[in-house]
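Omission of a single protein chain aside, the complex is shown with its protein chains in their original locations.
Chain IDs A and B follow the sequence of writing; residue 1 opens each chain.
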Amino acid sequence: MATALRIEDLHKSFKIGFIPKKKEILKGISFSIQEGEIFGYLGPNGAGKTTTLKCVLGLIFPERGKIEIFDQPHLSLQAKEQVGFLPENPYFYDYLTAWEFLGFYGQLFLLKKKEKEEKINYLLELVGLKKDANLQLRKFSRGMLQRVGLAQALINDPQLVLLDEPLGGLDPLGRKELRDVIVRLKGEGKTVFLCSHILQDIEMICDRVAIIVNGQIINQGTLQDLVQEKIFFTEVIISGLDEKELEGLGECSSVHGERILLKVFEEEALERVLSLVQAQKAKIHSLIPRTETLEDLFVEIVKEK
Amino acid sequence: MKKSLLRGKSFSPLFLVFFLFLSCGVFMGLKLRIEQIPRKKVPGSSIIYIPTGKFLKFATFGYSSFFADLIYLWAIQYYSDYSIPDRFHYLDHIFSIISELDPHYVDPYEIGSLIAVYEARDLNSALKILDRGLEKNPDQWLFPLEAGHLAQIFTKDYNLAKDYYRKAMGIKGAPDLTKRLYANAAFRTMDFKTSWETWLEIYTTVNDERIKKIASNHLYQVKAAIDVLVIKEAIGKFRAKFRRNPSELSQLVKAGYLASLPKDFDGQDYLYDPLTGEVKPTTIPWKR
Partner (left out) sequence: MKIRAIALNTFKEAIRDRILYLLLFFAALSIILSRALALLTVGDRVKIIKDVGLASLSLFGALMAILIGTSLVYKEIDKKTIFTLLSKPVHRLEFLLGKFFGLVFTLLVMLSLMSLIFLALIFFHTFKIEWKMLIAIFFIFLELVLITSVATLFSCFSTPILSSIFSLSFYLIGHLSWGLETLIRKIQSGIVKAFVQILYLFLPDLENFNFKTEVVHGLQVPTKIYLFSTLYGIVYTLFILTLAILVFRRRDFI
């Protein structure tokens, strides 16, 4: 399996302020992404996610470090032809229609006319903007802009797709659709690099993640490796039992009419609850083991720093 | 071709810097070359369309004196360029623009008048410029003095010169020379009375010995002129009656045509030639 993206010891500082003070943003970033996987890149605001991404794209020039895309120098034209990029808060030429917009980018890849037309049709279908093809971008809503941005990122059928906070600002339906598209891309053999805050989505679709805090990679690996399987507690929603009967077995969080939400911490306590339910012919509405989530891990790591 | 050129590494900075210097050298060389080609210039002829008038000052948004300077500087270069044949066409117009923008800027009036009179050989324009100068700067005695001077030198129009000198005399700070020029001009226009009075004034008020001497010379001259006229008039009357010139000037007194025989400023008699009827003073004024 080829390495889609390899970053070694990336350093970048900026000089900010009137009397230039050097501020180090990236302090030695190293990680790699395998071909065909969905890679999540997490971190708090200001950690350096977008800066890393811009270094990869050649918008920023790092002081030190090596970046390779499919084993080629990241600034070479061959590398760039394999890459698709969707920036955060996309803003495009608002006087163009969606069709013209995608056509323009198609021209930059030197696509032939027929091929270009087919591609644009396919992409508009994919992102669900077929009916708005001839609408000017200035009239697009945020969600629509996000979609056309994704279409633009895929115009050249790239093998590596870089997405910077693509899920922000989308409604739940939009998020689901985007997740589906990303998974579909993986199915086509593409590699996806996803920068995001929204941890639930990352948990759902990413194979591996890296966590960056203050310009350094704190943790990286598969989700299973990072997040322990340990169960914190189990949440049980029961009806038909009395609160007093459940005393001592766990925490009664809330009572809604008949239903009781119970937090059970020990495993044997859980067994006792279950047998109690069976004996009394009570009803279990839900039983959810609460494991460590990515959010827990994330908050813990960030707090440490 | 372009595709393959750009497919490779992007243009190295070294190449770009080299190209930078190369192009710099080329255009500097081109400029030098262009300069050498003689070109018929009518530079700034569009300045002609700047209309004169009071509004011009306002149109320059408070930078009027700055613009006056610029236009003046330009004008000097323009008029120094002998390759432009008809550059005096709008001389008055240009200098009126300058005066409109900065009426108190003295140099343009002077220089403009000098250009007009020495280069364009146009005394009227020169005088017009100086008149404008005086109009806008009533306390500048230089303008009428200059004007009188030009009128005197170039056309020997002593009447005009006299008027100008009188104007100049009336302005505070005018040099004493002005008075003398006035008196002299008056003399030339045969206005002996004014000339005499002025010279007398100069003679009595001045302290400088040299100028006193000059004044006295002039007084001698004026008196001589006046006296000669009077005597000649008497001779004329004599001749009309007696059909001959008098043999002596004293005869004129006897005949009653002269009240008394005038003597020159030094008290000497005038020379008289009975044959021709010519009357002359004994000495040349400057040789006294």
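FYI, a residue touches a chain if its C-beta (ideal position, glycine included) is under 8 Å from a C-beta of that chain, and two chains touch if they have at least 3 such contacts.
Treat the numbers as computed from the prediction; the structure is a model and nothing was measured.
Note on the undisplayed chain: of the listed residues A:8, A:24 or A:81, the one touching it is A:81.
Shown as candidates are A:2, A:110 or A:288; the residue that touches the absent chain is A:110. Checked against the full complex, the one of A:28, A:44, A:58 or A:289 touching the unshown chain is A:58. Panel shows chain B; residues 2-3, 6, 10-11, 13, 16-17, 19-20, 23-24, 26-28, 30-34, 37, 39-43, 45-46, 49, 73, 77 of it touch the chain omitted from the view. Residues of chain A that touch the chain left out of the display are 14, 54, 57-61, 77, 80-81, 83, 85-87, 89-93, 95-96, 104-105, 107-110, 149, 152, 156, 162.
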